[in-house]
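Here the complex is missing one protein chain, while the rest keep their positions.
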Amino acid sequence: MAEIVLDAVTKRFPDGALAVSEVDVAIDDGEFVILVGPSGCGKSTTLNMIAGLEDITSGELRIGGERVNERAPKDRDIAMVFQSYALYPHMTVRENMAFPLKLSKVDRATIAAKVDEAATVLDLTQHLDRRPANLSGGQRQRVAMGRAIVRSPSAFLMDEPLSNLDAKLRVQMRTEVSRIQKRLATTTVYVTHDQTEAMTLGDRVVVMRGGVVQQVGAPQHLYDHPANLFVAGFIGSPSMNFMPGTLAEGALQTALGRVSLPDRIRSALESAGAPSEVIVGLRPEHFEDVALVEESKRAAGTTFPAQAEVLESMGSDKYVYFSLSGDRASSTELEELAADAGTAELPSGGNQLTTRLSAASTAAEGEKIDIWFDAAQVQVFDPSSGRNLTA
Amino acid sequence: MTVAAPQRPAAGDARRSEGAKAERRLAAWLCAPAVIVMLAVTAYPIGYAVWLSLLRYDLRFPQEREFVGLSNYLAVLTDGYWWSAFTVTVAVTVVSVAIELALGLGLALIMHRTLFGRGTVRTLVLIPYGMVTVAAAFSWQYAWTPGTGYLANLLPEGSAPLTEQIPALAIVVLAEVWKTTPFMALLLLAGLALVPDDLLRAAQVDGAGPWQRLTRIILPMMKPAILVALLFRTLDAFRIFDNIYVLTRGNNGTASVSILGYDNLFKAFNLGIGSAISITIFICVAIIAFLFVKGFGAAAPGSEPEGRR
Partner (left out) sequence: MAVVATPGRKAGWSLLNLLVIVYALIPVLWIASLSFKPTSSVTDGNFIPRELTLDNYAGIFATSQFTRALINSIGIAIIATALAVTIGTMAAYAIARLNFPGKKLLIGVSLMIAMFPQISLVSPLFEIERAVGLFDTWPGLILPYITFSLPLAIYTLSAFFREIPWELEKAAKMDGATPAQAFRSVIVPLAAPGVVTSAILVFIFCWNDFLFAISLTSTEASRTVPAAISNFTGSSQFEEPTGSIAAAAMVITIPIILFVLFFQRRIVAGLTSGAVKG
């Protein structure tokens, strides 16, 4: 059992590229922490440094209170699950799981007992004598997990362990990973690029971008109070809508009309010294068909007319997409997010608005509808720094 | 930040050169034996052969050894035997490689597409590759020896194909083709496997028949594999020796350049002329390889981007 502390940990590659810059994170004993971010953000490098597979350029890594920068992976008492599973193809499932125990010279009876126990937990008992090549993707993934848990290490490191599974299996294994982690209560650091995994699995989430930590916090906190444009756009699916806005006399002028801001937001903006040109963020679920909003609440928000372009009925709710006139909100962070999501080259042109309305809404494709949103949920960002001015 | 920036790449360079140095040292140690052996057994002898080729050096009269400049080359190139051997070699090379390409392609398609017995076919096709060339050559020799051979007996009475130039060369080509077509077919099969099935399905949907699929899709996509196979086989065929040695001993105008070089060394014992022939063959091979790589854009194996570590 151990806590893991990263103290200004930095990685610079021999060619001079800065991969990870001064990461400070303290992971408590038994905590499940997710490192999340787009590809190339430094999350895997950070994990490899914790594992000891990459040298730390500067800063200090402490596991269980001891500095371990210079220790070989085998002396750090940690286990790792790889994206490709890294199962030894020439060994059976049993041999794969026994391998780390054999290396640490555990006696045969104990090895057998531990492997059997892990196999039971992971439902692998009937596959123990097969080779990895004869297993399905999900089974291989479980063997990789098994190889990690037989050692009862003080921490688990997982590098995108679910990304090679198909969508359905991924959801199943997600709960499985969560269940095992809770049961063993072992400190776990988990790397993913999938924000859904980050939201559902972690006690705390570390969002990274370009080698720099953007925000650390509980999933709900990141969702409700993103520190900047990047976190706001990265966390949440479908992602937050962004549009340019102008602040004047305590009100916000946007493509959706004039929004009179509640006092809390107004004072936050004032104390943050907000510029007059800002970026406005609104999550899809904060919109509603105005017909379904109680009369008393309507005044607390803004209502605007729009023509529904595309409607996707999910049964439980309806996703309705609109085109907005006016410019797109622009910032480097948003471009990066779009590039990462693969939407940068979509020919949608102007500004698209995604809304999630109740299933009871009568919205129909191609028809006009009045949409309402809650002014208290508006997030306002500084376009130059990306900082959230309302958080 | 801006002040510190120029120093960073410098620090990175220092670290890189240190890590890279260790890597280079290891690589040097690992490669050294291979490099030394290859240099000692090829580069040095070739240099020595160049020197020998400039000498008058007849093993029967070793004391008459003297430097004669390029006159050995002059003797070789103005000699009817060289040009006869050169013509024979080029003809055998061109004809056998052309037949091998056609047959090899057919064989590759059979191995790739056959509905059943794929394993058996792929296995048996390796027999010619595995059979020692000399043993196979004797098999062909006896097959065409009048009286002894099942094939010679099919010919009209009194014909002895191995003693006439053209029939003998035809048999040489047959033996060569038999032995090396499987290798060609395997190289082409590997290229064939790189043609995605989806592409062929798409072509089929677009209305291409089997012949069009072969000529418009499969062959163009196999071009790199075909060129590499042709390069390998052309250079290999150009040094043909074993088959001719066993089948005809180079008699009756069937000597290849390699046979000619061998005869000059071990029958005429003329090291000077023999070495001049050796060097001339070496130059021919270099020219062929150069033409392939430059003219047809055959990618020399190993010249593709290296795989990442």
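Quick notes on this one:
Each chain carries a letter (A and B) given by its place in the written order, and its residues are counted from 1.
FYI, contacts are C-beta pairs under 8 Å (C-beta built on N, C-alpha and C of every residue); 3 or more make two chains touch, one makes a residue touch a chain.
From a predicted model like this one, the values you see are computed outputs, not experimental measurements.
If you put the hidden chain back, the residue from B:Ala152, B:Ala170, B:Ala208 or B:Met221 that touches it is B:Ala152. Of the candidate positions B:Ala102, B:Ile127 or B:Ile166, contact with the unshown chain belongs to B:Ile127. Checked against the full complex, the candidates B:Ser139, B:Gln165, B:Gln212 or B:Asn251 give a single residue touching the omitted chain, namely B:Ser139.
On the side of chain A, touch with the chain left out of the figure occurs at residues 51-53, 72-74, 78-80, 82, 84, 86, 88-90, 99-100, 103-104, 147, 151, 157. Listed for chain B, the residues touching the missing chain in the whole complex are 20, 23-24, 26-28, 30-31, 33-35, 37-38, 40-42, 44-46, 48-49, 52, 107, 110, 113-117, 119-136, 138-140, 142-143, 147-150, 152-153, 178, 182-183, 186-187, 189-191, 194, 197, 200-201, 225, 228-229, 232, 235-236, 238-239, 241-242, 245-246, 257-258, 261-262, 265-266, 271, 274-275, 277-279, 281-282, 285, 289, 299-304, 306-307, 309.
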